[in-house]
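This structure is in structure tokens; I'll ask about it shortly.
Omission of a single protein chain aside, the complex is shown with its protein chains in their original locations.
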Amino acid sequence: MNFRLLSKRLLFLLMVVWAASTITFFIPRISPKNPVRERFAELARTGGFSPEDLEVIVADYSQRFGLDKPLLQQYGDYMWGILRFDLGISLNKFPKTVMQLIYESLPWTIGLVFITTILSFILGNWLGALAAWPRSPDWLKNIATSFVLFQGVPPVLLGILLIFFIGFKLKLLPLGGAYSIGTVPDQSIGFFLDVLRHQLLPGIALVLGSVGGWVISMRGMGVTIQGEDYVTFAEHKGLGPRVIFRDYYLRNALLPQITGLALALGNLVTSAIVVEGIFALPGLGTMLNSAIRSNDFSVIYGIVLFITIGIATLMVIVEFLYPLLDPRIRHQ
Amino acid sequence: MSSVTLSNTAIRQPNKVTLFFRYLRRNPSLTFGLLIMLFLVIFTVHGLLTINTKDAYPLAVRPKMPPSFQYPLGTDFFGRDLYAAMVIGMWQTAVIGVFAGALGTIIGTIFGFISAYFGGFIDAAITSICQILIPIPAFLIQVIIAGSIDKRSVTILTMAWVVLLLAWMGPTLVIRAQVLSMKERQFVSVAKLSGMTSLGIIFKEILPNLLPFIAAAFIAQVFQAVFASFYLAIVGLGPVREPLLGNTIWSAQTQGAFFNGWWWWPIGPAVAMILILGSLALINMGMDEMANPRIRRSE
Amino acid sequence: QDLPDVPRNQTLILGWDLSAAVVGVTNPWALPGYTHQRGNAFLWEPLSYYGIFKSEEIPWLADSMEYTSDDFTSMEIKLNPMAKWSDGVPVTSKDVVFTFEGQMNNQTLPYHAAFNQYVESVEAVDDLTVNVTFKIPAPRFKFEVLTLKFDTGIPIVPAHALEAQEDVNAFPGGLDMPHSGPYNLVAWDLNQKIFDLREDWWAVEAGRIGVPEVKRIVMANIGGQQMDNIAQRIVNNEMDAALDMRSSVIKSIVEQNPMVTTHSGDQPPYGYLDWWPNALWMNTQLEPYNDQRVRRAMSLAINRELLDEIIYEGAGITTIYPFPLYPALQEFADSPAVKALEEELQPGLYDPEQSAALMEEAGFTMNRDGLWEKDGETVSAIIQGFEQIHSDIVPFLVEMLRNAGFDADVNFGADSYQNMADGVAGLYMFGHGASLIDPYAALELYHSRYSAQIGTSAGNNRFSRYANPEYDALLDEMAPLGADNPRFQELAAEALGIYWKEQIDIPIIQWLHRIPYNQTYWTNWPTADNPSLGENGAFWAHTGMLVVTNLKAAQ
Amino acid sequence: MKPVLKVVDLEVSYYTDAGRAKALDRVNLELNAGEKIGLVGESGSGKSTMALAMMRMIKPPGRIEHGQVIVDGNDLTSLSDEQMLKARLSQIAYIPQGAMNSLNPVTRIGAQMIDAIKAHSPNMPKDKMRARSLKALESVELKPEVFRMYAHELSGGMKQRVCIAIGILLEPKVIIADEPTSALDVVTQRQVMETINKVQAEIGAAVILIGHDMGLMAQSMDKVAVMYAGRLVEVSTVKEMFTAPKHPYSQALIRSLPKLDVRGVFQGIPGLAPSLLRLPSGCAFHPRCQEAMDKCKTLRPENQVLASGSRVTCHLYGEGA
Partner (left out) sequence: MANLLEFKNVSKIYKRGKTETVALDNLSLTLKDDEPTILTVAGESGSGKTTLAMLLLGFIEPSLGQIYYQGKDISLLSGSERMSFRKEVQAVFQDPFAVFNPFYTVEHLLEVPIKRFKLAKSRAETRDKMAEALTAVGLQPDEIFGRFPHQLSGGQRQRINIARALVLRPKILVADEPVSMVDASLRANILETLRTLQRNYGVSIVYITHDLTTAFHIASSIMVLYRGSVMEAGGVEQVIKYPQHPYTQLLVDSIPWPDLNRRWGQTDLEPSEDSVIGQGCKFYARCPKAMEVCRSRPPLFQLEPYQTASCFLYQEKPKLESEQLSKTLPV
């Protein structure tokens, strides 16, 4: 039905992919550094390579990675690869491909980031709505506002503090790792709970750090909606505050928030990159971090691209789902 | 027609200052945010006037001293006076934040105006560029860029530039949306009828009304900039020697400060970071209220 | 996956960064993805190991490995007849020849250069005997290349598994690749690697070692975690050992959990000497580092005593040598010739005034910021380093240099290594990963052979680009000589004298590994009091397998 | 006949930055069942405030200071909040000013009607609620399909009628309609007014129609109440109002109306409405009143019933005059 829209959105997606990949392609090439060389120089640190050989090896690998071809051809190959979901080969973890590496670490990040995004969406919007709702008691509004303060705390910092207080001092939750050392991953409930326990602190750090954003925007939205005539009319109808809150106020205020979901996810991914590290969770973030630190450029660009495409795709999906939630848009 | 004296000439609106304070009372988040900010500014300015800059760098004082009268925030493993380090760190954070924030906002405002006011192809181009760039996580690109520049030339200002690079799309879209709605307002039509030129209308009619939005965008930008600089510091891409708050927190971490019982080392800058970002978030929320008249509490 | 349950008291848990590991890559030739550091050392064995703290060779796959000529130009290797790969195939001279020829012919392998330089040919005499012929005298080849210690040397790879591969560099290996080490890799993801003991390990039968008590090794990922987190997890008995700790942290660990010990027990310096003494290197071809006076002035600005006191709790860790003071080298350092030189040249002297005088002599003036300046340029003294290992010491060095007027700063960026290799102006905090048993390797780093032109890349540890014919002559004369030759000792002292006098680089600290050993479940860790085979305690080093297989269950 | 609605001394103030604004000043009104009264007055004179006060829907900074609203013998001002919720719509219903935005855009019309019924009789079976809603739609002459539609699928007039349908769902005794037609064009306006009249006749409720279009009042109301600066200055039958208005303000208002027979004559009311913050002393209208006397400046006139049945608040009438 919406063929035009669909094709337009797909075009948008392609444009995003194109822009992101172009940026990731050209930035390192504008810079005077040679990623392959840098990587091998780094490797030489652990011993063995001689300088004479280094250049030979670099040349050899440059060929493997196609870096000896003319720039435009490289660019073309790169683009063509991306369209086939081929993000190239890791420099550091050769012979693994970037896609393989992403698949290995993705589950952890998806688990963490998706759950925290949803949680912070629910919590933040709930608090924001309550903060704007004139009937809610002052203490509740103050709590909601104090969450805004938390928004000012970078999740890593929260993570550090949480580890210190809850992990070190109170010994309530594990200090790190994705699951208890030595357990063998399986499908059991026990394992699932173990994973959950380990995700709790990083999850809290991410949720606390991102709730405030939702509180702010939801509060703004909420005050706007509350001034709408249909809310007033609902009161005139004699509806109880609960029903009004739920069906008239929350529902309407929430809708525009949903469009922000995909972008919020993007922000959380950023936070997760740093947070995963301090909790020793082997997700995309940790992968990216180690890539950054080991000059594994192809992995860095691969992950950046992957995340970007993920976010853009989610944005498009949200856009397509949105009409299902908002009848006004459906109509157009 | 007879003109009877208006009885409401007699009504005196309370003066602006009173009104401002009353407004602050109604907008606690703004008030709270401004108060914290004011405190931080006083702290920094007072600090800058009293400290010895050298004390903010290693080997200046006796290391690993807990807070005392002489060193109100203690000293760290490297022998920095943490009070001096905090003052300098706040100052540098402010420089990055304000620089990136201001430029981002200015660029955003200019693009937003151009886009909305001239419409057509330019608008389509600017908005699509923004929309295409927005899903790209800025931080990741910043990492790539920061990783690609020659580290010897990384200073506080380069850091601000890196932060700025992907920071202008947000304001652009916000300002564009506002100008678009503003543009449809009748006073713009009237200004045209009064012989005003496009530029005149932009600067004299529309811009002043967007000040709250621009201010809100600015605050949001500063927030983003401070945040980004913190993250870049953590992944080791900042000017490491400088006592930027992020650097101090991170170096405390890498020296195991908590574990070794030197809690005062990371706590100070962490609290400062929380206060800076928290007050910005609160001000942002308060500004939101000003920018959105529906939310504005009735007067 | 079905793994048998192994009780905790038979399981060894090691904390290590696996996030950077390449899951499934076990083939030592799969480069650059392979590393022995993340547990793969439990799979691969060499011809022999070296127990550094006992200065003893530990024969392993080879029963013996002897130079068969006085001028070190040929060698005979005799393999242990019981050695077997994990798939039952015996380890034979075919594997040794395959390994050696692979290194000779495959230029992407790390020891290609060494083989290329020295090895003429390799020949299997029979199933258990291999003869190696060298192009030139290679007195140190056996030790440097064929013996595993710390992070250097090569393991023997299974010819029958690799022959079949089209591109040996691109073959990951996987969990099932035949190997000769005691453990099978049974599970591997980004969180952990699990190794289970192989009951049919040849070395037990061959009498090399007793039956290992560690039935299972779990290597748990701690990548990215802050050191104090890891420390806390050790204190909580979550792990039996982990990466080496910063000196301030290890002290707290030992204090908080009495079951945790270190190489030096509960006394500073809490660690053992690594082979990697760090210096401030500089590109001696570049202004102003091409001026000996500037180099010396910088050295005079470094207060080593203060460093010892602040960072290392007073343990004397700073150094004036470009090599680690292992027993043999300590002997060299204590020799009268070296002592006399030290007395004369004062390489460890801290004297700001003399430093300033030298700078003025070199034509520098102090500018308003208190920095030395010449032709409007300050001394670009950005120290390139590595955050994880240098973040405690480099900030101090920066400040000491700054206080003496050098425009110092620090770069811990991902590009710091390349800046060193490229010889970008500045200072490089880096180790001398060279000498272990005699000073030759360390001194050879400054041979003009490695004095790469500016603009080309200097290889590992050859950042100085130093050139001095007099010095070269000494080194050339030393090269074919064994270390026990008195002439060698004489020449070495002379070369060290030039190194000090010329201040080719500024040696700063001995490198220590401070590894916490948790004795709650496992005892018999290699320590100063209990040197075991003389191997170092790092489970991630090539000798890690020896550490693990020698552990004794505590309960 | 017993009045179905009695407003007694109702007083409402808004507390603003510039001071306290008395938006409703001791207003009294009585209405019989089936009676339709128009409430007119300048913008800001307090018409909506009065409606909201009757619904007990004044929100801060406003406050009901005083007075009673008695519907069918029940004093609404003495009810608990819970009871008041029940009273809304079932006793007294309000049809809002901006029907354009008075319907929830994301739920179906039907759901919004059922909501309202459920709030008052939670135990009523679903199909009965549905039947009742459909009946209400039918009485405002909307097709049953509207039940399943969304607000944005309806035209302005239809939306306004949906609001009316909701207003009569529970057959309240009193219906207050606040400018239900001012956003509509004449044709639709007429349709809506006819609908109101029709349903009012069906359920026999009393109607208060707020507006400032005297034409509309003339066409469909029984009585007109004129409000000025928070006070009801005159309440008369339509006939009385258009033929012989009593209060000088009413007179001026009527004079200012356009007439079909004499073209091109305008007569505005001189001066401006006073600010509620600073009301003129005495009678609030005196500065604009052509018949103002000395005592008008100082003495606040009281409400009185004239022989004609009109209630007026003016010194021209009563003992002193």
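Here the chain labels run A, B, C and D in written order, and each chain numbers its own residues starting at 1.
Assume contacts are C-beta pairs under 8 Å (C-beta built on N, C-alpha and C of every residue); 3 or more make two chains touch, one makes a residue touch a chain.
Because the structure is predicted, anything quoted here is derived from the model rather than measured.
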Touch partners, limited to displayed chains, of the chain removed from view: B, D
Chain not shown, touching residues in subunit D: 40, 42-43, 155-156, 185-191, 193-194, 212-220, 238-239, 242-243, 252-254, 256-260, 263-269, 272-273
Touch residues of subunit B, complete complex, unshown partner: 1, 3, 6, 9, 13, 185-187, 189-196, 205, 208-209
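Note that only the chains that are shown with their structure count from here on.
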Chain centre separation (subunit B, subunit D; CA means) in Å: 50
Intercentroid distance (Cα basis), subunit D paired with subunit A, Å: 54
Set of subunit C residues in contact with two or more other chains: 226, 232, 414-415
Set of subunit D residues in contact with two or more other chains: none
Contacting residues of subunit B [partner subunit C, same complex]: 57-59, 63, 77-79, 147, 150-152, 154, 236-237, 239-241, 251, 253-261
Residue ranges of subunit A in contact with subunit D within the complex: 134, 228-230, 232-240, 243, 247-248, 251-252, 255, 325-328, 331
Of subunit C, residues touching subunit A in the complex: 1, 3, 8, 11, 13, 17-20, 22-25, 30-33, 35, 37, 107-108, 110-114, 151-152, 169-172, 187, 189-192, 194, 216, 218, 220-226, 229, 232-233, 236, 238-239, 414-415, 417-418, 421, 433, 450, 452, 456-460, 462
